[in-house]
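Complex shown without one protein chain; remaining protein chains in place.
All chains are identified by letter, namely A and B, in their written order; residue positions are counted from 1 within each chain.
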Amino acid sequence: MSLDKATVRRIATLARIEVPDADLGTVAEQLSGIMGWIEQLKEVNTDNVAPMSGGTDLKLPWRKDEVTDGDKVDQVLANAPDGHDGFFTVPKVVE
Amino acid sequence: MSYILKGETGDWEVVIGLEVHAQVISKAKLFSGASADFGAGPNEHVSFIDAGMPGMLPVINERCVEQAVRTGLGLKAQINKRSVFARKNYFYADLPQGYQISQYDQPIVGEGTLVLDLADGSTRAIGIERLHLEQDAGKSIHDMHGTKSFIDLNRAGVALMEIVSKPDLRSPEEVGAYLKKMRSILRYLGTCDGNMEEGSMRCDANVSVRPVGATELRTRCEIKNVNSVRFVMQAVEYEARRHVDVYESGGKIDQETRLYDSNKGETRTMRSKEMAHDYRYFPDPDLQPLEFDDAFVESIRKTLPELPDDKKARFISAYGLSAYDADVLVSERENGEFFEVVAKGRDAKQAANWVNTNLFAVLNKKGLSIAESPVSAANLGRLLDLIADNTISGRQAKELFEAMVETGKDADVLVSELGLKQMTDTSAIEAAVDQVLAANTEKVEQFRAGKEQVLGWFVGQVMKATQGKANPATCSDLLRKKLAS
Partner (left out) sequence: MTELTSFTIAQARDRLLRKEFSALELTEAHLASMERNKDFNAFITTTPELARERAKASDERIAAGKAGALEGIPLGIKDLFCTEGVMTTAASHILDAFTPRYESTVSQKLRDAGSVMLGKMNLDEFAMGSSNITSYYGPVKNPWKAKGGSNADLVPGGSSGGSSAAVSGHLVMGATGTDTGGSIRQPAAFTGIVGVKPTYGRCSRWGVVAFASSLDQAGPMTRTVRDAAIMLKVMCGHDAKDSTSSQMAVPDFEAVLGQGVKGLRIGIPKEYRPDGLNAEVDALWNKGIGWLQDAGATIVDISLPHTKYALPTYYIVAPAEASSNLARYDGVRFGLRQDGKSLDDMYAKTRAAGFGAEVKRRILIGTYVLSAGYYDAYYLKAQKVRALIAKDFTDAFKKCDAILTPTAPTAAFAIGEKMDDPVAMYLNDVFTVPASLAGIPGASVPAGLTAEGLPLGLQVLTKSWDEETMFRVCQTLEESAQFPTLGAL
């Protein structure tokens, strides 16, 4: 499986990682190398095999509907690079 | 009563599917212990989990699971005893984890039905495609700063039910009926307060058009987050017309997300959603599949209230109400309950009439809910009793009702305070009759000459003479007797 530059640009955009145009070729080559090696999975017959999607088959635990958390604005915002008056901020979004 | 858009090339029909996002009524959020209540200061209802802090993990709130199943049962839908939480991956300022925990190909509730009650008294069944549980996002506030948007995560992680209809709706009217019915069912069930203005129920509409008679679906546009039933109806109407106009001028519709501007009454492309989506759903590895047994479902089924459709059917069969009256009375659970207290042991049609006409007129005027009604159901019932036993006349009843609304006092108290008792003393009425007949000999002649209508006029005169306290039927009887002699 070979990834071209356009594919790398597309997935980099989806992943929100800026990849300079000059690097697209190198990245595409590396990713193609990895994906090529991964291709060997195609050899495995997985007909009628149920996928294993988690690390455990334990039953999902449920918690009670109780308010046990929150009311810690200072702690929640303590690490914010640009907090303002109890809010996080981002560059202005136009909808 | 099909809804047709006239075009130059022919007639078009609109095809609409709705996605309702209903906020689950619960104390805490879907996967964290922070409060789900509205109205706190910025980021006060936020845990480290909701803020997407490193190493934080979700644990599901059992109440939210119950509420989803309850809603599914209310929509007569298939309940899936095994469902899977999946991550929907996208970046947005109000999505702290960079993904929304939702359900994708294995939702908790499958296909169901919602019955529309249309204005002409007819009904139409609309298919429900699915209902799934998911996290709400936070809120971006764009008008607090010149170059920044402010982010409040109080809503982030609150449980939502996304209820998706099949593309079965064919007119703005049906859209309105669907949303009202959905809201009514959710409120009956107590799973969502249905308040669209506050955002606890939101609606996205998928709209496309096609020539009448065509069966294939054309490209649809999704109109996001419209916050009232009326606006959804307007948005759908506008969007359908826009599609027809585009097609008829040789253009093509792009599949896109649009916003409805209620000031301008038009939809427009949503700029922030322009980037192509690829949500990369996959099962959330932090959460095993959600599983429960039949006993769990049955324990919820046992607590279901009588729902609007069943109640409507009962009101029609047991009380002999019209479909219209029944619709109005069952639209809110409290209305039906109020009515049944008034109707108990009384003339049900008359009770429905008083609730639907007189009481609702007052409540609408005063902007009150039925729970805040100044006239209690018991008191309104008492008023009907007073009419039934001839204590008061119909006219007096109206006067009494107004006084009850104004003062909040009991019917019986007001009857004596206002001296509203109907005359039961026949001799007093007889005296008034004699007086009226003596003063109007011409009319008496007319009646005797065969002009029967004059009788009504005489009744009016007697009522006037008795300040309305005489029983009209007694007057009429006495008049006939005297005039015949």
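The working rule: contacts are C-beta pairs under 8 Å (C-beta built on N, C-alpha and C of every residue); 3 or more make two chains touch, one makes a residue touch a chain.
Note that the structure is a prediction, hence the values are computed from the model and not measured.
Q: For the chain left off this view, which of B:Val15, B:Ala34, B:Val84 or B:Ile151 is in contact with it?
A: Only one listed residue reaches the unshown chain, and that is B:Ile151.
Q: Applying the definition given at the start, please give the residues of chain B touching the unseen chain.
A: 48, 51-60, 87, 89, 91-93, 96-99, 149, 151, 275, 278, 280-282, 285-288
Q: Which parts of chain A are in contact with the chain that was left out?
A: Residues touching the hidden chain, for chain A, are 3, 7-8, 11-19, 27, 30-31, 33-35, 37-44, 46, 49-56, 58, 60-61, 63, 72, 75-82, 88-91, 93.
Just so it is clear, only the chains that are shown with their structure count from here on.
Q: Taking each chain's centre as its mean C-alpha position, how far apart are chain A and chain B in Å?
A: Using C-alpha averages as centres, the distance is 41 Å.
Q: Which residues of chain B touch chain A in their complex?
A: Listed in rising order, the residues are 26-28, 32-35, 41-49, 51, 59-65, 84, 91, 93, 140-142, 144-153, 259, 270-272, 275, 278, 280, 282-283, 285, 287-291.
Q: Which residues of chain A touch chain B in the complex?
A: Going by the criterion above, the answer is residues 13-14, 16, 53-73, 75-77, 82, 84-95.
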